[in-house]
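Removed: one protein chain of the complex. Kept in place: all other protein chains.
First chain written, first letter: the chains are A, B and C, and each begins at residue 1.
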Amino acid sequence: MRKLRMGMVGGGLGSFMGDVHRKASGLDGMFELVCGTFNRSPVKTKETGKALSIPEERCYGSFQQMILKEKELPEGERMDFVTIVTPNHLHFEPAKTALENGFHVVCDKPMTLTVNEAKIIQKLVKKTGLLFALTHNYTGNPMVKQARAMVQNGELGDIIKVQVQYLQGWMAKELDDQASIKPWRADPKKSGIGGSLADIGTHAENLTEYITGLKIKELAADLGRIGEGRVLDNDGNILFRMENGAKGLMSISQIAVGEENNLAIKVYGSKGSLEWNQEESTKLIAKWIDKPQQTFTPDGNGIYDSVRAVSRIPVGHPEGYLEAFATVYRNFGEHLQAVLNNKTIEKPDYPTIIDGLRGVQFIYAAVKSDKANARWIKYK
Amino acid sequence: MRKLRMGMVGGGLGSFMGDVHRKASGLDGMFELVCGTFNRSPVKTKETGKALSIPEERCYGSFQQMILKEKELPEGERMDFVTIVTPNHLHFEPAKTALENGFHVVCDKPMTLTVNEAKIIQKLVKKTGLLFALTHNYTGNPMVKQARAMVQNGELGDIIKVQVQYLQGWMAKELDDQASIKPWRADPKKSGIGGSLADIGTHAENLTEYITGLKIKELAADLGRIGEGRVLDNDGNILFRMENGAKGLMSISQIAVGEENNLAIKVYGSKGSLEWNQEESTKLIAKWIDKPQQTFTPDGNGIYDSVRAVSRIPVGHPEGYLEAFATVYRNFGEHLQAVLNNKTIEKPDYPTIIDGLRGVQFIYAAVKSDKANARWIKYK
Amino acid sequence: MRKLRMGMVGGGLGSFMGDVHRKASGLDGMFELVCGTFNRSPVKTKETGKALSIPEERCYGSFQQMILKEKELPEGERMDFVTIVTPNHLHFEPAKTALENGFHVVCDKPMTLTVNEAKIIQKLVKKTGLLFALTHNYTGNPMVKQARAMVQNGELGDIIKVQVQYLQGWMAKELDDQASIKPWRADPKKSGIGGSLADIGTHAENLTEYITGLKIKELAADLGRIGEGRVLDNDGNILFRMENGAKGLMSISQIAVGEENNLAIKVYGSKGSLEWNQEESTKLIAKWIDKPQQTFTPDGNGIYDSVRAVSRIPVGHPEGYLEAFATVYRNFGEHLQAVLNNKTIEKPDYPTIIDGLRGVQFIYAAVKSDKANARWIKYK
Partner (left out) sequence: MRKLRMGMVGGGLGSFMGDVHRKASGLDGMFELVCGTFNRSPVKTKETGKALSIPEERCYGSFQQMILKEKELPEGERMDFVTIVTPNHLHFEPAKTALENGFHVVCDKPMTLTVNEAKIIQKLVKKTGLLFALTHNYTGNPMVKQARAMVQNGELGDIIKVQVQYLQGWMAKELDDQASIKPWRADPKKSGIGGSLADIGTHAENLTEYITGLKIKELAADLGRIGEGRVLDNDGNILFRMENGAKGLMSISQIAVGEENNLAIKVYGSKGSLEWNQEESTKLIAKWIDKPQQTFTPDGNGIYDSVRAVSRIPVGHPEGYLEAFATVYRNFGEHLQAVLNNKTIEKPDYPTIIDGLRGVQFIYAAVKSDKANARWIKYK
C-alpha cells in the first residue's frame, strides 16, 4: 500500500481550511501532499509550498497548469487526486477540469454555486467513473455513524420527526462593522445565493439525510438577513418533509449570539429516538419507548463494530473535529486504494457527488421558498 | 390578612389536576378550599369533599348550584373565587357563570374551546372588573421570571430569534391501542380543534410571549396526526413571526418517543441570548456577545430581587412544578388581596384573560394554517 | 383514616426549617398541626400559632408544658407525635420528654449533641416501642430509593468503592465578617463538636449507608477550620472503610465558594456503578461493565414500582427538596397509621433512631480522628 498522492487547490499559508485538510488527511498517514496551487499569487503558492516541503516545480501558478502538468508526469509520480479547499465560487472549475483530465476529486462544500454546475459535475463523475468526495466532515463522527447504523438496523422503528439546528453567533459581532463583512461569505458572487444556507445549512441538511437514510422532498423556509446591507441570509427557520412522510424542522443561524458551533440533531422514530450534539460529540443519547435512556460513547459498550473502527483514541478522550474530518479522508482513501488496486468496496462511507448535488438543491429550494413567503418547494 | 376562599369546579378524587391545584394553592398557606363541585356525580363530589374536610352542604351537585348558593352566603363566608380544573370543554360555562355572578376566576388552560367563547369571557372580565387568572404554570418558575426581567431590562438588546419546543413521548405508547386513547384529549368535542396544540402548544406559545414581552403576529404550521384514527394533532412544526420582526420556530409533540416533559426555549437578542429547559428548571444560561457564558440559579449571585422573592427553598435545591404552580396562585392571591382591600397592585404577574384569548387564537391559527398547507395566518 | 396530629417544637414564624416541616408534612394531606411551642418567647409562639390557625390554648409556653398538657387531652384530640425542628442542642430534651410521656417523635438531624445523649434516646425508643423518625430528607428522593433498590437487588454486584461529597459555599461569604457568624452553627454549645460535620456531613454519611445498605466501620478525617476565630470545622476530607471492605472518600465543605447544595454520590460495584447528584435530583446514572450507560428518571422506564410510588408529579417535571422531605413524613405517617391501627408494616422506609445514633458517632469519630492527625477511628 503506497501513500495516496494529493494535489491541493487553495489552502495557502494562513488559510484555515487548507490547514484543516492537511492535518486531517495527515492523521492516518495515508496521504501525502505532492503538489498544489495554493493561492492566486504564484509567489504565495511558492511560499506555501516551501513551508510544506513541496518541490518548487510542483508549486503551480494555476489549477489548470497543475492538472495539465501533473497529467504528463509518470504514473508512479503524478498526483492521484485533487483536493479543492477554495471559497465556494472556485469549486466548480477546478473540479470540472480535474475530472475531465482523469483525476479523482475531494471538494469542500457546497459543491458548486448553482444547481446547473452541480449537474455538470455529476454527469462528469458518472461518465468518467472517477471518485468524488465532498467533505461534510461531521458525518465522520463515530457517534453520527452509530446513529446511522441504529436507524439502518431498524432500532428506532419508522422515522417520524427530525429536529435539527446549526447555530453560530460569530457574525453577530460584525453586524455594526460594514468593513468587517467577511469578503466572500457575504458576497453572492463568491458564496452563491445562499449565505448561512451554504455555509452551515448544508451541513444540517446532509447530517439529517445521512443519519436517517431518508431524503428531504420539500421544504418551506423563512430566512433572515439581519443587519444593515446584508444581502445573503444569516439566519433561517425551515420546515421540511421527508420521502417517507416524516416531518422536520431546521434552525440555522450565524447571528445567534453566544452560540459557538451548536450543530445538533434529534431523530424520533416509532420505537426510539436519538440525540447528538456536535459540541459534545462523543455522546449519543438514545431514548426508548420501553427501556431506560442510554448514552453511547465512541468505544463504549454496545457500539457497532463499524463505529468502533473509526474511533482513534482511547475511550473517554474527546476526539472531535479533526478526527471526524480525517475519517472522511480515510474512507475516501480506502475507496481510492481499492480502485487503484482494481478492487471493489462495499458501500463506501463518505459524502459523494449525490450529497453535493442535494446540498445545492437544498440551498436553491430554501431561497426560492423564502422569496415566496415560505411556500413549500419540492426537489429531488 | 385572611385566607382567600376558593371554590373548585372539577378535581374529584383521583383527578391529577385537581390534586395539583390543591397542593399548589396550599403551599403558601394563602388559600383555603371552602366548597366545590368536584365531579358530575354528586356522590363522588361528596366523597371528595369528605376527604378534603369540606362540609357536606358546600359540596354542590353542579357548578351552577355552587355559584348561586355561595352567592347567597354572607360576605365573610362565601367563596372569593372559583377555580376551574375540568377538561377543556368544561371551562367556558363555569367561567362565564362565575363572572356573571360576581366571582373571580382561576382557570386551567386552554381557556375555552373556541375564539368566540374566549372573547365572551374577555368582555365579561372587562365589564365586571373581576380578576381572571389562567394557570400557565411554567411562567411561575424563578428562572423564567429572571429571563423575562433580563429581556425587559434590555440586557439582551433587540430580540431577533426564538426557538421553542415542548416535547413529550407518552402518547407514542398508546398509538397501537385504540381503546386507550385518552377519552377527552383525543375527542374534538372535549379538547377542541387542537390536540397537542391545546395541551402543550399553548404553554410554548405563552412562555415565548411571557419571556420576550412580544406578541406572535403570524404563524405557519405543519401538524402531524400520527397513528391510525387520530383526528387531532399530536405533533407540530411551526414557523412564527413576532410583532417586532423577530422570527421563530416551535416544535411540539406528544409522540416524541422517550421525551418526558421537554419544554425548552432559546431567545436570541442582539447583545445576548438565553436558554431555559423545564427539565433542569433551576438553571438559566446566558450567553453574551462580549462576555463569558453565565449560569443563573434561583437564589444565586446576580439574580433580580423580584426573582429571588419567588424562590421558596434554599439555593441549590431543586424546586419545580409545584412551586412554580404555587407562584401563579400566590401572585393571583396577592392581587386578589389587594382588590379585597381596595388597594392597587403594580403589574400583577400572572397569566390573565389576554393570555387566555391569545392561546385559543394560537390554536385556531395553527389549525387553519395546517389545513392550508402551512400558509401564514395572522392574528392579534 | 384520620389525619395524624402533630405538635411542633421550634419553627416560629420566619424559621426556615419550621416552614419546611410544615409544607412537607402538609403535601400529602396526611398530617395536621394541632399544637406547638414555636419559640422560647410565649408571645412569638402565640403569634405563630395565630398565623397557623392553631387555637391559643394549644400554643404552649414550653415543650414540657406542651407534652404534659397534651397528654391530659382525650385520645381523639391530643397530638399523636412531636416534631422537633430546633437547633441541635435543643433536640435531646424534647425528644426524651416526648418519649417518656408516650409520644412518638420526628426529629431534625443530628439527633443529639453527644453520643451519650443519642444512646439515652435509643434506649428510650427501645423501651417504649414508640416511633422515632430522623429527617434525613435526601433519602426521600425517588432516585435515591431507586439506587438503594438496585444495590439491594444485586444489580451492582459487590460494592467496592464509594465517593461522596456535600459541598456548599455560603459560609465563605461570611468569613471576614465576625459578627455575621451564624450564632448557633458556629457555637459548639449549640451545634455540638461538629460544624459542617453535623450540618451536612451526617447527610453524606447517611446517604452512603442508605444507598449501599452497608455501615461505615472506620474513618480518617482531615478537617479544616477556615477563617479567623472559627472553632468548628467548616471543611473536611475523610477516608472511610465499610463493613464489607469497600473503601470510600468523602468531601464536605461549607466554604467551597460557588457551590450551592452539591450533594453527590458515586457507588462502584463489581458489575455496575451509580451516580446521583442532588442538584439534578431527577436523574440517576447507571454505568455497566457490559452494557451502555443508562439514565433513570422518577417515573421513567425501568424504575422499580416502589420508587414510582414515591413520585408525585408527572414524568419530566422537577420534584425535589420539598417532595423528598414530604416522603420521609409520608413513610413515617404510614408506619404510625399502622401502629395506631394495630397493624404491622414491613420494613418501614424512613431514617430511624439507628441513623440518629450513627450520625452522632460519625461526628465524634471524625473529630477524634482529626485531632490525631487523621488517624483511623473505628465505631459501630
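Criterion: contacts are C-beta pairs under 8 Å (C-beta built on N, C-alpha and C of every residue); 3 or more make two chains touch, one makes a residue touch a chain.
Predicted model only: the values in this text are computed from it and were never measured.
Of A:Glu319, A:Asp355 or A:Asp370, it is A:Glu319 that touches the chain left out of the display.
From the options C:Leu73, C:Leu249 or C:Ala338, the residue with contact to the chain not on display is C:Leu249.
Set against the missing chain, the residues A:Glu155, A:Glu174, A:Glu243 or A:Glu280 yield one that touches it, A:Glu280. The residue from B:Gln152, B:Thr295 or B:Asn373 that touches the chain not shown here is B:Thr295.
Of the options C:His136, C:His203 or C:Lys287, the residue whose C-beta touches the omitted chain is C:Lys287. Interface residues of chain B facing the missing partner chain: 286, 288-297, 300-302.
On the side of chain C, touch with the chain left out of the figure occurs at residues 160-161, 163, 165, 169, 172-173, 175, 220, 222, 224, 226, 235, 237, 239, 241, 247-249, 251, 253, 255-259, 266, 268-273, 286-290, 293, 373-374, 376.
Counting the whole complex, the residues of chain A in touch with the unshown chain are 16, 20, 23, 26-27, 29, 51-52, 168, 170, 259-262, 278-282, 297, 299-300, 312-323.
Operating definition for what follows: only the chains that are shown with their structure count from here on.
Chain centroids computed from C-alpha atoms place B closest to the centre of all protein C-alpha atoms shown.
Averaging C-alpha coordinates per chain and comparing to chain A, the farthest chain turns out to be C. The centroid of the Cα atoms in chain A and the matching centroid in chain B are 44 Å apart.
Spacing of chain A relative to chain C, judged by their CA centroids, is 56 angstrom.
Of all residues in chain C, those touching 2 or more other chains are 297, 300, listed in ascending order.
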